[in-house]
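Every protein chain but one is kept in place in this view of the complex.
This part shows chain A:
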């Protein structure tokens, strides 16, 4: 993985030919509100550069976590990889092909689960499977649904509606739905952000277990240092916005399968953790200071 991201530019030889996802000098600018009417109502604003010249190469079968201060543009980056948001500058390549829109090669897990409330657990998964492959046979479809409900440990809850489930169970459905379409890459935007600490721990273990089974490429956003260290092969630390960049990419060498009790005993653990804390603290403090300064 390329580490030449401090200055944004990436030279030809640093581009990995085996990379599954290549993010090359990607910039996102949200256009400001212009025009006579907006000026009149005082709503005019200038363009906002959320992220600027971000580059990284992601190899197949790696678990990558993005961490950074709130509002730095993590979701923006992930949505661009998902194809939900247009890219202002640069390219995102998937297996060498530029991304032009969303597609079933990428499965997405949402922070707020985004389950259809009017569909049961099985129907939510079925909707995904049938959308991606409308001609699938009923037998194969039902087998996929059953397998994935089993995979996330929800057997017995097939006929329940999301409002009858706890938050943790809902996110299990969200994960099952994303995996049921057999994507090459799993994208997760703070998948456990809305859960209590205990449920969060359970689901992290589940993700670790499922990842051991499937070894899909995962790009996950998180705010939790421990979560990132437990799950990732690489941790991408982003600077604060506006014009956020990649500050540093950490390699997490711990062998798998990992376990939250034993992982802390590796000698490198505390050093990595301290480094991440330092980074997040520095960036977050800078954000706060800028906010206070801006108010004066």
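Descriptive notes on the structure:
The rule we apply is simple: contacts are C-beta pairs under 8 Å (C-beta built on N, C-alpha and C of every residue); 3 or more make two chains touch, one makes a residue touch a chain; residues count from 1.
Rule of thumb we're sticking to: contacts and distances are computed from a predicted model.
The UniProt record for the undisplayed chain lists the protein name "Nitrate ABC transporter permease", from the options "Fe-S cluster assembly protein SufB", "Nitrate ABC transporter permease", "Acyl-CoA dehydrogenase" or "PqqA peptide cyclase". Interface note for the absent chain: among A:82, A:230 or A:272, the touching residue is A:82. Only one residue from A:141, A:161 or A:223 touches the chain missing from this view: A:161. For the chain left out of this panel, the touching residue among A:71, A:102 or A:242 is A:102. Among A:30, A:110 or A:269, only A:110 touches the chain left out of the display.
Residue in contact with the omitted chain (choice from A:132, A:249 or A:287): A:132.
Chain A meets the missing chain through residues 82-84, 102-104, 106-108, 110, 112, 114, 116-118, 127-128, 131-132, 161-164, 177, 181.
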